[in-house]
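Missing here is one protein chain; the remaining ones are kept as they sit in the complex.
Chain nomenclature is as follows: A and B, assigned in order of appearance, with residue numbering initiated at 1 for each chain independently.
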Amino acid sequence: MILEIKDITKSFGGVVAINDTTFHINKNEIYGLIGPNGAGKTTMFNIITGNYKPNSGKVILDGKDITNKKNYNIVKYGIARTFQNIRLFSSMSVKENILIGLQNAANYTYIESIFRLPRFFSQEKKIAKRADEIIDFLNLTEYKDELATSLSYGIQRKVEIARAIATNPKLLLLDEPAAGMNPNETHDLAQLLFQIRDKFDITILLIEHDMKFVNHLCDRVMVLDYGKTIFEGHIEDAIKDEEVIKAYLGDFKHA
Amino acid sequence: MDFITFIQQLINGISLGSMYALIAIGYTMVYGVLRLINFAHADIMMVAAFAAFFAIDSLEVSFVLATIIAILVSVVTGILTDRVAYKPLRHSPRISLLITAIGVSFFLENIVNVTFGGTPKSFNAPEFFDTIIELSGATLTPTVIIVPVVTVLLLSILLFILYRTKYGMAIRALAFDIKTVSLMGIDSNRIIMIVFIIGSALAAVGGIFWAISYPILTPYMGVMIGLKAFAAAVLGGIGSVSGAVLGGFILGFTEVAVVALYPELGAYKDAIAFVFLIIVLVLKPTGIMGINFEKSRF
Partner (left out) sequence: MAKLNKNFIVYLLISIAFICISPYVFEDYGMRILNNIFIFIILAVSYNLINGITGQLSLEPNGFVAIGAYVTALALLSEDMKWELFQLEDPSPWVLGLNLDLIPALLLSGVVASAVAFVLAVPVFRVRGDYLAIVTLGFGFIIKVLAINSPEVTNGSIGLNEIPSVINVYWTGGIAIVTVILILNVVYSKYGRAMKAVRDDEDAASAIGIDTFKIKTLAFITSAFFEGIGGGLLAVLLTTISPDLFTFFLTFQLLIIIVLGGLGSMSGAIIGTVLVIGGSEWLRFLDSSMNIFGYVTDAHPGLRMVVFSLVLIIVMLFAREGIMGKKEFSDIFRKKK
C-alpha cells in the first residue's frame, strides 16, 4: 500500500464534505476517484495534499502519517498534484516551470547563489539536465522556451504533469487531467500516463469524469457520493453495482 | 488619577474613538467588497475637511451648509475614485489596484496642497463647539458629547441599512462572494458605488468632527489618521462594520489613556495603532469580530 486513507471525515461549517471515508491505493496502481459533481473528490485531494485538515482520520503515505503536515512539505514526502484549471506559472517558460518542480533537487544555499559559488553551477547544471530529460520524454522539446501559458490547452496539461513529475513523487495526483480533451487526445494522455507510471515508478491517483478514459486507464476506482465511499474495486464491477448506478445514472453508457 | 479626571478622559477617548470609527468603517466596507485597502480613503476625509474649511472661510456659508457641501464633495470624490481608478482594474492583479490606490492618495494630497498651499489652515468652527460646560468638576465641550452621539446614530442607521434593506443584503452578499453575486443579476458595480458613497459620507462626517476637535488642517493630515483607522478596522476584524467601530473605540480610548497615564510616552502615542496592528497579526489575524475571508483557493 502506498497510500492509505483511514476514516477521514471533513466538514465545513455545517456541511459534511467527506463522511468517514476509507480506501487504499497499491504501489504502481492507477487509481480513479470518481463520483458525481460535488461528491467531495477535490476536497479529498486537498486533504491528501495538506491544504485541508480533516476533522478526523488519517492519511498514511508509504507507512508515514502525513495527515497534519503542511501543504508545502507534502512534496518532500512524495506527493505532487495538478489542478483542475491548470495552474502554470504565467511569467515563465515551459522549462522554467519544470525547474520549479526541481527546487528541492537543487542543493545550494542562498549565499551560494548570490555569490555564484561552485555548487550553484553544478547543481543548476544537474537540474537543467533533469528538466531536459523530462521535457524530452514528454515530447515537449520544441516548446521548452515558450511562455507556458501561451501554449495550447493540451500542451499546458502536459507541462503541468511534467512539473509535478519533476518533484520526483511517489504518488501523482491528477485533478481531471482529461478535461476538455477530445477522444484522440484522451487516448494519447492515457498512453502517456502508462509510460509515466512505468518509467518513473510512480503511483497515480486521478479524479475524472470521462468514464471511457477511466475504464481504459484505471486498475481500480473508488466512487464517492455525498462524501461517502459507495464502491471500491475494479471498474467492471463498479458498473454493475446498484448504488453506483443510482448515484451516477447516465454516465455509464459510454463505458 | 481621580474619578472626575478619569471620566473626563474616558469621554475624550470615546470622542476620539468615534472619529476613528467613522473612518474605519469606510476601510472595512471597501475591503469587504473589493479586498482592497483603499489608501485614498483617509484623504477623502481630508478633502471633506478642506471643503468645509473653504466653504466657511471663502464662501462664507453657514456651518450646516458647509457640512453638507463637505459631504457632497467627499462622496463625489469617492465615486470618481472608484469609477476612474479602481473600476477599470476590477479584474487585474491585486497589486495593481493597491498601487493605483496609493497613486490616488498621493494625488489628492498634492492637489489640495497645490490648491490651498502648504501652510496649515485654521478651521473656524462655530463658537458653540468651544463653549465650556462644567459638569461636577469635569470640563467638557459640546464636541466631545456630540461626536459619539452622532456616531452611534449613524452607525445604527448603517446597520439598519445593512441588515434590513435590499441594498444592505446585496452589500453583504458581495463581501461574501463577488463572483456569484454578479451571476445573480445584481449590478455589482452599482453596489460598490453605494459602498463608496456610504464610506465617503461617513469619512466626511469624521473629517468635520476632526476639524472641530483639532482645528489645524494640512493636506497630509489624512495619512496618520488613515493608518490608525485602518489599524482600528483590522483590530476589530476587517470586513466587519461593528468590528471597525469597536476597534475605533478601543484605539481612541487607549491613545487617550496612555497619554494621560504616562505623559512621557506622549510622543509615541501614534505608535500605539501600529503596535495593535502587529499584535492582531500575530495573535488573531481575523481581529476581534473574527470574520474569516479564507475561502477555498484550491
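Going forward, a residue touches a chain if its C-beta (ideal position, glycine included) is under 8 Å from a C-beta of that chain, and two chains touch if they have at least 3 such contacts.
Being a predicted model, the structure only gives us computed values, none of them experimental.
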{"item": "Selected from A:R81, A:R197 or A:R220 as touching the chain missing from the view", "value": "A:R81"}
{"item": "Among B:I11, B:M46, B:V144 or B:A273, residue touching the chain not depicted", "value": "B:A273"}
{"item": "Touching residue (missing chain; options B:I7, B:V61, B:A85 or B:L140)", "value": "B:A85"}
{"item": "Touch residues of subunit B, complete complex, unshown partner", "value": "35, 37, 39, 85, 88-89, 92-96, 98-100, 102-104, 106-107, 110-111, 113-114, 118, 223-224, 227, 230-231, 234, 267-268, 270-271, 273-274, 277-278, 281-282, 285, 297-298"}
{"item": "Hidden partner interface residues of subunit A, rising order", "value": "49, 51, 71-76, 80-81, 83, 87-92, 96, 99-104, 106, 108, 110, 113-116, 120-121, 124, 127, 145, 163-164, 167"}
